[in-house]
Structure formats: structure tokens, C-alpha cells
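The structure under discussion appears below in the form of C-alpha cells.
One chain of protein is taken out of this complex; the other chains stay put.
Chain IDs A, B and C follow the sequence of writing; residue 1 opens each chain.
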Amino acid sequence: MTRADLDEFRERVRDWCRAHVPKDWRREQTGVSDEEFVSFQQEWFQELRRAGFAVPHWPAEWGGGMPVAEQVVLYQELAAHDAPRLVLAFVAIHHAASTLLAAGTDAQRRRHLPAILDGEIWVQGFSEPGAGSDLAALSTSARREGDAYVVNGQKLWASGAAHADWCLLLARTDPSAPKRRGISYFLMDMRTPGIDVRAVRQATGESHFCEIFLDDVVIPAEHLVGPENEGWRVAQRTLGAERGMTMLELAERLGNGGFRWLVELCARPGPGGARPLDDPLVADRLAALETELTGLRALCARLVADEDPGPADASIVKLYYSELLQRMTDFGAEVAGLAAHTALRKPLSSGWESGAWVLDFIGSWEWTIPGGTSEIQRSIIGERGLGLPREPRGS
Amino acid sequence: MTRADLDEFRERVRDWCRAHVPKDWRREQTGVSDEEFVSFQQEWFQELRRAGFAVPHWPAEWGGGMPVAEQVVLYQELAAHDAPRLVLAFVAIHHAASTLLAAGTDAQRRRHLPAILDGEIWVQGFSEPGAGSDLAALSTSARREGDAYVVNGQKLWASGAAHADWCLLLARTDPSAPKRRGISYFLMDMRTPGIDVRAVRQATGESHFCEIFLDDVVIPAEHLVGPENEGWRVAQRTLGAERGMTMLELAERLGNGGFRWLVELCARPGPGGARPLDDPLVADRLAALETELTGLRALCARLVADEDPGPADASIVKLYYSELLQRMTDFGAEVAGLAAHTALRKPLSSGWESGAWVLDFIGSWEWTIPGGTSEIQRSIIGERGLGLPREPRGS
Amino acid sequence: MPAESPGLSELHDELRAVARDLLGKADAEAAADWRSIAGAGWPGLEVPGAFDGADATFAEVAVILQEMGRAAARGPYAAVAVLGVGVLNLLESGPDRDRLLRDTAAGDAVPVAVLEGEAMGETSFRIARTARGPLLHGTADFVLDAPAADRLLVPALDPDGTPVIVGVDPRAAGLSVERRPVLDATRGFGRVAVTDVSVPPESVWRFRGDPQEAVRRLRDRAAVAMACDSLGLSKAMLEATVAYAGVREQFGRKIGSFQAVKHACADMLVQVSVARELVAAAVRGQAGDEPGAAVAASMAKSYACAAAVEVAGKAMQLHGGMGYTWESGVHVYLKRAALNRSLFGSPALHRRRLAERYSPLARERLDAYGGSERSLS
Partner (left out) sequence: MPAESPGLSELHDELRAVARDLLGKADAEAAADWRSIAGAGWPGLEVPGAFDGADATFAEVAVILQEMGRAAARGPYAAVAVLGVGVLNLLESGPDRDRLLRDTAAGDAVPVAVLEGEAMGETSFRIARTARGPLLHGTADFVLDAPAADRLLVPALDPDGTPVIVGVDPRAAGLSVERRPVLDATRGFGRVAVTDVSVPPESVWRFRGDPQEAVRRLRDRAAVAMACDSLGLSKAMLEATVAYAGVREQFGRKIGSFQAVKHACADMLVQVSVARELVAAAVRGQAGDEPGAAVAASMAKSYACAAAVEVAGKAMQLHGGMGYTWESGVHVYLKRAALNRSLFGSPALHRRRLAERYSPLARERLDAYGGSERSLS
């Protein structure tokens, strides 16, 4: 791909964004009902799909096939034009798809990939009350009975479970095997009897996370992904799908639109009448943040371009993004002052930096805790990235 | 003691300082020989002794007996008047004295305490190449032979050993006992045959730390402190003596004289002609540092006033002082710029903030590493101060 | 020296115990009943004995404020005891003012000072002489607990430009108190807008001393109150985190045995310890009206309120997923800490105040090198 080709593609995406990004969606999506949110997300997904922008990272035969360099441009421009994020489809187009493509059967792929394009919503059922950072300690059980498995247990932190059609489920099929060896990976139809979904209210006041209670839920054996008891290895791919291009998209949003929100905030007169921007302390922090954001975006660009990334590169990006997001939203909250505390709701479908700075700051722990806490990431970086010795095991 | 008494005492110390603190000692003590440094220190010690200010923390019968509140005032005023520090006598008047007072025999006390007042210099022989943070892993051996012990091994980080008359020595008397149970505590005459002292050059270019090689060194049994194999417990007191009033003295120097050096630096025009102080970023950092220094001084004042301090209070003070010293000297180095790099030597007998900011910055690791690294202090604070569980042992 | 006299220390322990008990009983979703608070004597702590108050000092109020922070308590206590009573004590004696002090101590009045929560400049309220008599107008935003007040104490400039306090009924015609809901649901704010409210002479109260100085001292009180609250909430968060880390297991170990957790807790304790000393000094400054009171207030406000955000944030992190739930309540503390940080002067603003002292001092130091005995603090 030549530079000229890419420039042309960029122009095409810009034109598309100008024509298709809904006007005023931030205002309109603040304080809406769940139903309105879901329908807005579904419409936007179909809009992107018609342009070929919904699943650019999928293989061509399933509706994707966009070169990596073009995907980068696409996400840069979507961020620059402050397009809504695909929040609801996220697990489906990334985690579910990558699992199916890497470890699913042909039948599973044919059943689900087109359905996802049509709007099938997925949820991830991994974490449990006793298995957070130590995910392999999960205890939800799946007992084989004839052609099916009977599942019992409880899942936590299942984002969007209330709207989900299907669930990526990890459950223990061999209780006697070592922790990581007895786990299997299932596709679970959320309409199966025995599933009870309860919303958990989060620190931000939102409730997109849910608990899933599983009481003798029957999953046909054909919904097993990969071999029985090999679920941990399959899950490693699913967890990996959170990185790479999705991190690039988030970094572009934080560094492009998000940083511009911040500069805009600083250019508005504060309660005393002075613009924060004219305060050298604020200007210095902005410059430091812009520098770090530029570093983050470049790290993401390298991660997606690199054919053979280092074993901890994804952890470096995840750790750095989450802590930079936290520092940046904290700074936004400080600069915005008391006014920021009156933003009681943030616009749905926005990025992690919505401009409701205090809420964004609190929401930033949704990045430093789940998906491997920052502490876990540092251990991964030290051990896999630098080859430092593991801790002696306590158990 | 009434407020008025204390105020009167303060006036007395001030008058004394005005009359006795040597003029221009900083300039004159920069780049001097070892001999000049030792003689300057001895003279200053005797000057303080004549005023009753050399060992105010000792019991009255040995020449001290100053109330704690007066000691606080004394160190505040010595710091405010930028008096030279008692660098050379430090181990003698603090570690050696507190060990002898707490665990020594009458004979040992009578032999050494007056001698210390007359200028006997002591060194601490605890650390070893294989026993730094893990001090209890020391391997220097002391074998009983008749009325004496024969010592073999190697000590590290013995500050001032080149000038020392006596050494506080930890050596292993029972190699078969658990780590902390087989250690004994000795007073070792540095003129004994078999002792070889070699200076180790430090990061700052100075060489006040030494290695001590011990080759069949004979220590009479009467120089054992406390029971055989109980040396670890005796040492805990000696280590403890580094805290309390000595930390208060250092905090007063850092927060009073040291901070004024820093403000003075910032009030001088820099290479571009502008005063750093007029830069709001510099002013903000100064205010933050002054705030932290005020907190540190108050923590130290509480530590010495508290009759029953918390089990980690000394560690909190040590950790906070060392890291604040490091941050403050780092900032000094940044503000002073290239000119600070041309200060190749710092004035001897000064505090840890001598005004040679780059050297002071590098020297600050002498606080974050020895006497329990910052990492060790955090573990102590977590375990003893907060009651958090210990790590599983690796060995 | 930070030590308190033993008698005082015991009194404070007792106050603290009562407060912890009373605030612990309150419903987390509602403020403790104002009757019980008044019954405990808290609003009247600084009210002179002549008006049935306790003749105590800010040091005792500070004990309650810390406990309010620790409990993330609701209700207008800080606005009344720190600002309301604070203003009244600075005024010349007079029948209305004296009666209001007495009613406040008894729990029968809830007077709140109309202090802008953020902008630290001059009051915007003015008394204008008009044909209809003297009229008050002006606005103030983010006035702490204005919606809960039954009397508003409005700092205003009288027609001669002298700062005075105007006692106004919140239901007066021309006055509106608009609620300003914030993320921290434990706090109440209002925007007070006054348009041509008539000001009878007996409602205009004059300061005893220098009015400018009085207003400055009021702002210092407000700042120290926030520092007390932030210190209390930091302590609560540290304790909760240590307790959680001592029971929660992952990877076959208590998470508190991991250095990543243990050392983070140690850093929290260091921050809390430093904040404790700075707040203690600031409280002494207020209680004794000492010369360094303003400096101590700015140090305590900037340090303790910034540290509380970090401590509460660390608490959320170390509680893991549990800390991010609404149910755990950690968010309540984080929001309150973030609010305290912005209220009554940001850390940067208070540091700017501190830094204003360096320039002349530095010159003095340069002029008389080596002889300076004055500590900066």
C-alpha cells in the first residue's frame, strides 16, 4: 500500500464521517434509557457495517479484510470526528469473533459470525466472586451429561449481560485437575432456562456490569469451543483480543478527541474569570499529557504493525493506557473544579473520556482493575517481558 | 517545663550559636584533607561538649540529661544557624552509647562513655557482602577459644572505619542455629591485629565507607555485649538509635537551613536572567516541598515526644525523610541547572543538603538504601504498622 | 510541639467516641437527625457559654469534622459549625446576632454562611441605597448546605464599601436557593441569587475587628474544615483497605501479603500520617488564632485534600472489582475526596498563597546571609 493510497483512504473515511457521524449525539445520549441506548448502538453498528467499517479486522470471507494500515487510519478518523463507540458490539466483534476464528468449528463460525454482523450481542462470563485477578481459580462447574453439560455457578463483571444473546463461558469440567487444566470454554445461549442476570451498580452509578447466576443450565456439547479441559488456552486468545487494534482505537480517542476536550476545557474561563490555559502549571501539565499520549499512540501503532510483538507488549500498552487515562481524567477533574461534579451522567456510547471529568476519573478504575489489574500487569511485564523470576507460590 | 523556660533556653542556644558556630566553615571545609576534616570535627565536638550540647540525650550521670523539649529546641537552633554536623562522632554518641546503656556492663560503660566524650570514634560493623537488606544472613564467624573469640569475615559499609578506634561488631557464634539466633554482639578494638580496613569509593566520589577484613581477629570475651547468641536483639536497639532525635535533627536541617538554601537558589537569576522563583512551576514545587517538610518536622517532633511510639513510626519517618530528601535534591539539581554540575565536592561536615545539589541528589541514595532500603521500610510499615500478613518465606 | 495537654486529649477521645457512635447509627442514605447532633452539643461547641454554648474551640469542632469525614456523613454540620457559628463569633454583639447564636447552640436554628465554594475572590453581594431603602443583590454559587439553611448569613459590601454580614431569611422575596446536585450525594450545595431583597437595619451586622481580616479568617476556617474531613475519610479508607487485604485471598494467599498491596498500604499510611500532622497544626492555628494560622491552613488544605483523593483512589484499586461496585461504598469516599479537593481553594491555589511568602524572605536571606533565625513556617 502506497502513501498515496492511504491518503486517499483517509479522505474517503473523512467524507464518510462528515456525512454519517450523528450530530449532537453526545447531548442526546446523555441520560437516555437502556432501550434507547441499545437501539442507538445497533443503528450505528449497521451504519458502520454498510460502509465496511464495522468489522474491518475480520477475515475478508466473513466481511472484513481491511489492511492493518487502513484500520489504523479508520480508527484515527473515527476518533478525530468523535464518532460514537461500538460499546455494545464490543465483545461480539472482538472476543467472540477471535475465539471462533481461532478455535471454533466451521459450524460455530457459520452460525455466529453472520449473526454478529446482524446484531447478535455477546457477553463475557469469566470472572467470579472468588476468581478475579486469579481467574484460573474459577469454580463454576460444567458436568457432562450425555450430549450436554450442566452448568452451575456464578459469574461477575459480565458487561452488558442484560442485553446479551450469547455468552462466552469458562467453567470447570475437571475439578481434580490442576487449576488451569480442568477448565473448558463454552458458547452459552442466554435464553437457556436456569440463567438469572442481575445488574450490579458500579461506582459511576451505571449498571452495565451484571452478575450471572447459573442454576442447572444445560449447554449442548456442540457449543464447546476447543477440546474439553483446554478452555484456559482458548481463553488466552480471547483475553488477547482486548489488545492490539482495540487499544489503538482507545488510544486514538484519548489522545485525539479526549485531549482536545481537555484543551477546550482549559481555554474556557474558570470561576475566577481566568482561563486555566493561562496558568503555567496547567499549560505544563497539558504538554506533559500530550507528550505521553503521543507516546501511547505510537506504542499502539507499533503493537498492531508488529508481526511478532514481545510477550509483554500488550500488557505494557494496557497498563500505560489505564494509568494515563486515570491521571488525565484526574487532572481534568481538578481543572474543571466544582462544575465537573454537577455532571451526574455521562453520554452513553462515548469513550472513557467523555468530558464529564469526575465521572470519567471514577470510571478510570474500570481500566486499572478489570482485565488484569495494574498490579498483575506489572508482574506480567516483569516476568514475561523482562524474564525476572516468578514469586514463590503460596499454595 | 513552661513555655517561658523553653523560650529562655532557646535564647541561650541562639546566643551560643552566634558566638560559636564557625564562620565560613562551609567554604573552608570544601575539598579539605581527611586529617583536616577529622580535626575540625573533633574541635567542634569539644566546643559542643563544653556547652553541654554534645550528648544531651545521654543520662545525666554520663554528662547528658537534657529534657526532650530542650533537645528539640537545641537541634532546631543548630539547624537554623547552619552549625556543622557531628558526622564523625555520630556512631559513638548514638549507636555505641545506646547499646552500652541498654545492654552493656558497668565496666563497659565506664570504659567507653567517658572516652567517647573525649573523642573516641566508633564504627558500625554490621553489613556484609551477602547480608545487606537481609542483615540476619551475615556470615562473619566468631569462634570461642578460651577467654576470647576469634573472628573471621568481611564487613561492608562501615562508615568512618578509617578513623575509628572501636567497632560495633555482629558475628555468628552458632552456625547451626536459625539465622537470628546464632549471632553475638561485640565491641572490637580497631587496633587489634588481623583487621584490615580498605576505603570504598562511593557514587559521590567520597570514600567515607569502608570494607573491614577480619583475619583471626582476637576479641576478649569481656567485650561481648549481652549474652552469647543474643546479639540480634541487642542490635535491634542499636539500629533503633538511628531514629528519634537524630531524625529530628536531620529533618530540622532539611526543613530549615536546607529549604532556605533552596529558596535562595531560586531567588538568584538563572542563565537566562530570570529568577526561578518567578516561574509559577518553581513556586508551586517550593510550596509543596515546604508543606511536606513541615509535615516531616512535625512527625519527628511527635516521635521524640511520644513515650510509646507505634511499632512502625520510626520506619515511617526514615522512609519519608529519605524520599523527601531525594525529591528535594532532585528538584534543586533541576533548578540549579548546569552550574550545579560544576560543584565537584561538597563541604564536609554539612547536612545531606549541602547546596551542591547534584552531589546531594546522588548522595540521597545513601538514605534510601542503607539502614533498611525504602522497600524494606515499606514492608516493615505494612507488617508492623498495619498488621498486614508477612510474605511466604522463600527459604 | 504537637502534644496536647492530657486533659484535652482525653476530652477529644471522648468526643470522638460519642461521634463515632452517633454517626455510625445514622442511615447511610440520610443525615443524622439534627436534633441528635444538637443534643450532643456539637453546633454549640464554639458558642460562648453566655449563649448556652460549650465555650470550646475549633479543636473540638475539628474532632467532629474528622469523624464526619470518616463516616462520610451527610448533613449541614460543617456549614453551620464552621461557617455559620464562625461568622457569628466574628460579629459585634447585638440582639439578633446573639439570639441566633443561642438558637444555633440549642439546635433551633441552622444558619449558613453564603461563601462561594470555589472562587476565592471578593464577595459579589452589595447593599445599594435606593428609593425603596437599602436593597441587597448578588449571587454566590456552590454555597455549602445553603438548601438546608433556615438563615443565610450573606457577606456583603455596604453602601460605603465596608464588608458586613446580612442575615436573610432564605424564603425572603427576591432570594432563590437553587439546588446544585453533585456526584457526592452526601453533600448539599445551592446557588444563592439575591435580587433587590430589602435589608432592614437590624439585619445588617458588623464585624468586631478588621472586616477584611475576618473574611480571610473565615476562608481559612473553611479550608481547614475540608482538610479535617479529608483526613477523616483517608483514615477510613486506609482502615477498610487494610481490613480487606487481610482477608481477601487470591493465588492462595491473603492479598495483603503481596508487596504490591502491602507497600501501597504503607504509602497510604505515610500520607495519612503527614496529613495528620499538618491538620493538627492547622487546627491549633485556628483554635488559638495563632500568627501562622493562615500558612498552616493552606498547608493542611493542599496536602490533606490532595492526599485523600490518592488514598481513596488506592483504596478502590486495592479492593479490586469489589471496590468498583456501588455497594462497597468506596466510591462515596472517592467522590467526597475529589469534591473536598476543589472546595474552598484547590491545592494549587493554596500553594500559590504559600509561595507568595518566598520572595521577600529570599531577599532577606540574601541580605543577611548566615544569620537568619526565622523558620519559614
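Just so it is clear, a contact is a pair of C-beta atoms (placed from the backbone, for glycine too) under 8 Å apart; a residue touches a chain by one contact, two chains touch by 3 or more.
All figures in this text were calculated on a predicted structure; none of them were measured in a lab.
Contacts of the undrawn chain with the visible chains, over the full complex, involve A, B, C.
Screening B:W157, B:F186 or B:W352 against the full complex identifies B:W157 as the residue touching the chain left out. The chain not shown here is touched by just one of A:L239, A:A301 or A:L344, and that residue is A:A301.
Residues 127, 132-134, 137, 156-157, 200-205, 271-272, 279, 281, 326, 330, 333-334, 337-338, 340-344, 358-359, 361-362, 365-366, 368-370, 373-375, 378-379, 393-395 are the ones on chain B that touch the missing chain.
Although one chain is not shown, part of chain A still touches it, namely residues 14, 18, 23, 69, 72, 76-77, 80-82, 255-256, 259-260, 263-264, 266-268, 277, 280, 283-284, 286-288, 290-292, 294-299, 301-302, 305, 312, 316, 319-320, 375, 377-379, 381-383, 385-392. Where chain C meets the chain that is not shown, the touching residues are 258-260, 263.
Rule of thumb we're sticking to: only the chains that are shown with their structure count from here on.
With centres set at the average Cα position, the gap from chain B to chain C is 41 Å.
Taking the mean of the C-alpha atoms as each chain's centre, chain A and chain B sit 52 Å apart.
Residues of chain C found to touch two or more other chains are 253, 257-258, 261, 348.
Residue numbers of chain A whose C-beta contacts span two or more other chains: 279, 281, 394.
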